[in-house]
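Only a single protein chain was left out; the remaining protein chains are all shown in position.
Note that the chains take the letters A and B in the order they are written out, and that residue 1 is the start of every chain.
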Amino acid sequence: MQLLAFFVLSLLALVSAIVVVTHRNPVVAALALAFNLVAIAGFYFLLDAQFIALLQVIVYAGAIMVLILFVIMLLNLKQELGGRPSGIVPRVLAPVLGLVFAAILGRAFLSLRGGFPARAPGYGTVEAVGREMYTRFFYPFEVVSLLLVAAMVGAVLLAKRRL
Amino acid sequence: MSDLLFGIVSTMGKLAVVVSALMGTVSVMTWVERRVSALIQDRWGPNRVGPFGLLQPIADGIKFIMKEDITPADAHKPIYTLAPALALVPALCAFAVIPFGPTIELLGRRIDLVIVDLNGGILVAFAAASLGVYGIVTAGWSSRSKYSLMGGLRSAAQMLSYELALTLSVMGVLLVAGTLRPMAIVEAQGGWFWNWNAFRGGGQPLGLLIFLVAGYAETNRLPFDLPEAESELVAGYHTEYSSMKFAMFFMAEYINMTTSSALAVTLFLGGWQVGVPLPFEGWSLAILQILAFVVKVGFFLFLFVWVRWTLPRFRYDQLMNLGWKGLFPLALANVMLTALLVAFGLVG
Partner (left out) sequence: MAPRALLLVSAALFTLGVLGVVLRRGAITILMCIELMLNAANLAFITFARQWNQAEGQIYVFFVITLAAAEAAVGLAIVIALFRLKETTDVDEIHLLKW
C-alpha cells in the first residue's frame, strides 16, 4: 500500500516538474508547480511528517504559489518565446543534465529494497516539532522572524513607484 | 470482521454521510437564500414549485443540467475546464476533519464521527481555504476577459488577506485547548454551555467575531462580495461560465459557507456538545448531539443569508483596509491577551 502510494506520488511529482520545466505558458507552469508542491506534501505525509506536510500546503502551495501566479497575471506575461538558447553553457549543460536525470531515474526504480526504522512515538506531531522549535531552535526562530520583516520591507520598497 | 475491513467500511460510511449531507445542504441553501432574502425584502420568493417553493432546488438543478454550455472561443480550454473542479475539491476536503458527532459504539468497536482525526487537524481546514484561491484565480485568468481577470485577482487578494486574520483568530482557541485535534477541542467544551470557547470556558468572544468576519470575506459573501457583485455592475470571475461549470462554482461557494459555519461551531461553540449536562448515555445522546451540531451549523448558515441582505457592500479599498489594518492587529491582540490569560491560569 505504501509502495503504491510512493509510485503514484513520484509519478505525479516528476510529471508536474517536467511540465514546469518545459511548458511555454507561465501560468500553466505555475499551476503545475503548485501541483508538484502538493505531491511533495503527499510524500511528507507518507514519511509521517504530518505537521510539515500541512505547513507545506498552507504556506508553499497556498501562499507562495498564489503570489507567483498573481505576479504572472499582473504583468500579463504571454507565452515565452521558444527558440534555441544561445551560448555554449545551455547547449552543452542541458543535454548532459538530461542524461544525468535519466540515469538517476533509472537507478531510483531499481533500488526499492530496504526500509525505514520503526517510527518513534509522537514523531512528526505538532507537539514534537514545537518542542524542538522552542527549546533548541529558539534563537533561529526569532532571527527568521526578523528576516521576514526585512523581506517585507524590502519587497514593499522595491515595488513602490516612488519612494 | 477484521479491524482493517471495519475501518475501511466505517470510513466509507462516514464519507457517504458527509458528502450527501453537504450536497443536501447546498440544495436546501439555495431555497433558504431565496426565501429568506425575499421575506427580508418584503416579497414572497419562490412559492410556485411545491409547497412554500420547497421543490425549487430540484427545478434549479434541472435548469442547470439542461442549459447550454458555452465556452468563450478565446479561453484557455484546459484551465477553463479545470477551474470549477479546482474550486470544488478543496471546499469538499475541508470537511474531512470536522467532527459531526461524538464517539459511538457499533458492533463492539468505537467509531469517532470524524472522517480523519489528524494530529494537526485544524490545519487541514486552513489548507483547504488556501487551495480554494486557485479555483478563483484560474477561472478569472482562463476566461481571457479583462473584467474576469480583475475580478479574479481582487477576489484572490481579498481571500489571501483575510486568511491571516482567520488563522490568527483561531490561535486563541488553540492556546486554550492545547491541541490542534478538532475532536479534542470539542470534547474540552463539555458540560454547560458557558464552557464553550466563545464564553467563559475559553474567553474567545473576540475570536469568534473576528473568525466570522474573516469567514465572510473568505467565502466572498456580503458585505465582502465585491468580486461577485462586480457581476451585477461589470463582471466577475465566473462571468464566462454557464450551466454545470457555473453550478460547480455555486456549489463550491455554498460548501465553503458550510465549512466556515461548521468550523465556527466546532472551535467556538462546542461542536456537537449539547450545552446542557444530560443524564442519559448511548445512542439517544449521540443522536441528540449530532442534531445539536446540525442546528448550530444551520443557525450560522442562516446568519450568512441574514447578514447578506442587511449590510451594504464594502468598497475594495475599504475591504483591504479592514483586513490589514483592522482585523489583523485585533487578532494579534487577541492572541497576546489569550496567551497572558492561559499563562496565568485564568482560562483553559
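To be clear about the criterion, contacts are C-beta pairs under 8 Å (C-beta built on N, C-alpha and C of every residue); 3 or more make two chains touch, one makes a residue touch a chain.
In this text the structure is predicted, and so the values were computed from the model without any measurement.
For the omitted chain, the shown partners it touches in the full complex are A.
Subunit A residues in contact with the hidden partner, per the touch definition given at the top, are 2-3, 6, 10, 13-14, 17-18, 20-21, 26, 29-30, 33, 36-37, 40, 43-44, 46-49, 51-52, 55-56, 59-60, 63-64, 67-68, 71-72, 74-75, 77, 80-81, 85-86, 89-90, 93-94, 97-98, 100-101, 104-105, 107-109, 111-117, 119-120, 123-124, 128-129, 131-133, 136-137, 140, 144, 147-148, 150-152, 154-156, 158-159, 161.
Here, only the chains that are shown with their structure count from here on.
Those residues of subunit B that touch subunit A in the shared complex are 76, 78-79, 118-120, 123-124, 126-127, 129-131, 133-134, 137-138, 140-141, 149, 152-153, 156-157, 160, 163, 180. Subunit A meets subunit B in the complex at residues 25, 27-28, 31, 34, 38, 50-51, 54-55, 57-58, 61-63, 66, 69-70, 73-74, 124-126.
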